[in-house]
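Note that one protein chain of the assembly has been removed; the remaining protein chains are unaltered in position.
By letter and in written order, the chains are A, B and C; residue numbering begins at 1 in each of them.
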Amino acid sequence: MILFNSDYLEGAHPRILERLAQTNMVQTPGYGEDEFCERARATIRRLCDAPEADIHFLVGGTQTNATVLSAALLPYQGVISADTGHIAVHETGAIEAGGHKVIALANQNGKLDAGQVSECCRLHFSDESHEHMVMPAALYISNPTEVGTLYSRDELQALRAVCDRWGLMLFMDGARLGYGLASPENTLDLPFIARTCDVFYIGGTKQGLLFGEAVVICNKALSRNFRYMIKQKGGMLAKGRFLGVQFEEMLKDGLYMELSQYAIDLAMRLKAALKELNVPMLVDSPTNQQFPILPDVVLTMLKQKYGYATIQRVDAAHTAVRFCTSWATRKIDVESLIRDLRALLK
Amino acid sequence: MILFNSDYLEGAHPRILERLAQTNMVQTPGYGEDEFCERARATIRRLCDAPEADIHFLVGGTQTNATVLSAALLPYQGVISADTGHIAVHETGAIEAGGHKVIALANQNGKLDAGQVSECCRLHFSDESHEHMVMPAALYISNPTEVGTLYSRDELQALRAVCDRWGLMLFMDGARLGYGLASPENTLDLPFIARTCDVFYIGGTKQGLLFGEAVVICNKALSRNFRYMIKQKGGMLAKGRFLGVQFEEMLKDGLYMELSQYAIDLAMRLKAALKELNVPMLVDSPTNQQFPILPDVVLTMLKQKYGYATIQRVDAAHTAVRFCTSWATRKIDVESLIRDLRALLK
Amino acid sequence: MILFNSDYLEGAHPRILERLAQTNMVQTPGYGEDEFCERARATIRRLCDAPEADIHFLVGGTQTNATVLSAALLPYQGVISADTGHIAVHETGAIEAGGHKVIALANQNGKLDAGQVSECCRLHFSDESHEHMVMPAALYISNPTEVGTLYSRDELQALRAVCDRWGLMLFMDGARLGYGLASPENTLDLPFIARTCDVFYIGGTKQGLLFGEAVVICNKALSRNFRYMIKQKGGMLAKGRFLGVQFEEMLKDGLYMELSQYAIDLAMRLKAALKELNVPMLVDSPTNQQFPILPDVVLTMLKQKYGYATIQRVDAAHTAVRFCTSWATRKIDVESLIRDLRALLK
Partner (left out) sequence: MILFNSDYLEGAHPRILERLAQTNMVQTPGYGEDEFCERARATIRRLCDAPEADIHFLVGGTQTNATVLSAALLPYQGVISADTGHIAVHETGAIEAGGHKVIALANQNGKLDAGQVSECCRLHFSDESHEHMVMPAALYISNPTEVGTLYSRDELQALRAVCDRWGLMLFMDGARLGYGLASPENTLDLPFIARTCDVFYIGGTKQGLLFGEAVVICNKALSRNFRYMIKQKGGMLAKGRFLGVQFEEMLKDGLYMELSQYAIDLAMRLKAALKELNVPMLVDSPTNQQFPILPDVVLTMLKQKYGYATIQRVDAAHTAVRFCTSWATRKIDVESLIRDLRALLK
């Protein structure tokens, strides 16, 4: 079986494992206060052109989202998210477990636009009994989104303006940030993101690390006592050095973007082939997740050999599915998939 | 000014105040363990034909909803509600503050139907990664709903069947239950509600008491240690006797339904007059809240003399508003309002 | 039976009931935004010599403590309390349910002293891994304490200094504040309390109201959005006017202190009689709760006629009990109790 189900099917890029082995017997203090973490922080600050940014390393995405939002929100405040947002759907209510409502707005291709966020805030603050309702105080977006789409520079700028107007923290979930930055349609870069968001993270788990998300806090107000928040949420890794070692290795000489580019090239190759075969797409994604709508008879054959995620039934005879590429996807597997799709769709 | 803004504008029915005065110097234990509460419980069990029901008295609705749902749900479980449900909109995230997601489904006239609740559960439990999502485990409805509409006997029965199928607790918010039971369109009665719901409450605050909601727990599993839950949530009134005294007085000889009927008669009188005047309604409500859509020019005049709640702008020249009647509304004030509407709408 | 079990055995002072009846049919907006509440707030500001204080009325003590502390603390912060403090023992973990640790320090006669609070903070902030521990950020005291003792002006001043040094909010639970202020040993007054604490409350429930606690917020930082917090915690009474009506009546012309003085006089009468009889006391309380240690044989006789609270077994033949007086206690009942104690203890 050749699996395209997700971008976390394999272990870590070999250089990550090598570096872990090399540094294995060095004695360091725990909890992220070691020299590896310090160097990784310096690298990220440099890449983001954000010398003042406060950087923390956490293990996984749900934990990161819950920790950041617990730090950002007061008890009666909530976070605005697309109704498809990871925090709105796929974190078993971690944000609510922290006491906060996820204010879900209708997505367009996985995204929110500035107008609808502004209108949500306006309705709240203009209501006479606004104190009977959850106060919106943060905006959660992901880039790429859960369906692989991207925010443009203008769109992100507009969201920033809305956040300024209504007093919202702007938080970007970057679990797949590299795949976004490597997309042919990308218009963002790390310094712009760091200037525009209050906080965001650079995903590692889906981008070739064993695990790890690097939280970049650009708004000082959010930094205060952030390590207490991490510890309380169970996110302070005892041997925190592993996070530093991995991010340092991945970011020091461009490996992160190189691997991202590799995955995107394969995804674009697949996308082009699907287009050529006139396969409709559930979403027009410019990143490493592709969502073709395929005939069920084709899928019945395909699943003998390939793994993929089933997204939704589209009509009586068609189903939308997801193929992911990653740093670990083999070119020959993509070519094999394309060949078989061609044969089956004839 | 004559106010129709809500059904909690005045104090309490005079008989309630008299009874409080009569019993004022009796010494009783606190926290609802007195003889007045015991007698009120016995009366409610009799009216509900539910000799085993566990009855608790709380002060207000938000507190009651939060307490019942904290007792009903495990940390990873959520409650399904209409998107217009009080818990979904107007309780400042009290349910989320207790750690639980409110799973909001699109309402039809303030209600949910069995099909959509079932589909929500089916989607959850059939998903391969259902443990990544909040598990639906309770269904919250209100009767009358927030927009004054009613569930029929068949509709409630159907919701019960869905709850049985998917393992949901069925919880009815009855903050205005009397006004529902007194409606000409009502098909429910207390014994039926007690047989069909796991838990519901008989509203007092909006029905002529100073304050108070009587929670009727019909499902033993929910009763266990419920008083711990009340105390933790801050809902255990020190002089709990006041709740018993009030409910006993209100329920012992039919005063509750008599006052409800009075308010409904006035609301129907107003509704008929509006119909005669061809005023469109935002919702066709058979209870004590009426939602006419009125020309702004009429409202400009009306508000010199009457209070009402503004609900939403309907078009450039019209606004939907709410008029409430209650046990305390004076007939002459309703007649005066009708007279003025007639004059203004000519 | 004559009950001395607590200070919330009866209803409310007759003037309270009369005033409720007088104002019963006035139409007011809900949720504490009415003219009665406004006038009660103005009265309290005047009595506290605190023209800027932000005043909120809540129904009960547990709710008030939970609401204030949720507003005062960030998620990783806790509140220091005597181990006998109400929040540490008798609120079913309401503070923990809000996410915060109660950092319990050993009490001396129900009180904490500045030194131990300071040492607790010093230990925290000087620890290298302080972020692995809950940060102390508020100090909860009650005056009178749970065992009837009082803080002196100097003691309170010293606690204030410690709070300033370590960045703690100083919060005084005044559920029985009147009984404290009326004590012969009292050295505090409302303006001093308002100048010294960040927030405190003037108890109503145990002081002759039906219910109600008046929260006085003297620190602006705590005021921000406090009504959201009240609503979320279920403490926003729909007919909030009742709180305003009661506090206005109680405070406008000295009734509050008059009733407090009455209860204290009776308690001091009882205390003197017990002293005369050489009855040892568990605590030397200068307020309305008295804690004699009585022979079990005496208690066996006494409980035929009188109610009291059992506090703790002291030795094989003696038990400490509590007698409370209140605004509602009858002089003849105290005299009868003293007479019977004299006869039994001979």
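Keep this in mind: contacts are C-beta pairs under 8 Å (C-beta built on N, C-alpha and C of every residue); 3 or more make two chains touch, one makes a residue touch a chain.
A quick note: this is a predicted structure, and the numbers were derived from the prediction, not measured.
From the options C:His13, C:Arg41, C:His56 or C:His100, the residue with contact to the chain not on display is C:His100. Considering the whole complex, the residue from A:Ala40, A:Val59 or A:Val334 that touches the absent chain is A:Val59.
In the complete complex, the hidden chain is touched by one of A:Ala97, A:Val117 or A:Ile141, namely A:Ala97. Where subunit B meets the chain that is not shown, the touching residues are 31, 70-71, 74-76, 98-99, 129, 131-132, 135, 225, 227-229, 231-232, 236. Contact between subunit C and the absent chain runs through residues 75-76, 78, 89-93, 96-97, 99-102, 104, 129, 131-134. Listed for subunit A, the residues touching the missing chain in the whole complex are 1-3, 5-6, 8-12, 14, 17, 20-21, 23-30, 59-63, 66-67, 91-94, 97, 205-206, 210-211, 228, 231-239, 241-242, 307, 328.
Convention: only the chains that are shown with their structure count from here on.
When chain centres are set by their Cα atoms, the one at the greatest distance from subunit B is A.
Separating the centre of subunit A from that of subunit B, both taken as means of CA atoms, is a distance of 42 Å. In this assembly, the C-alpha centroid of subunit A lies 50 Å from the C-alpha centroid of subunit C. Separation between the centroids of subunit B and subunit C, computed from CA atoms only, is 34 Å. Annotation for subunit A: residues 75-76, 99, 129, 131-132 touch two or more other chains.
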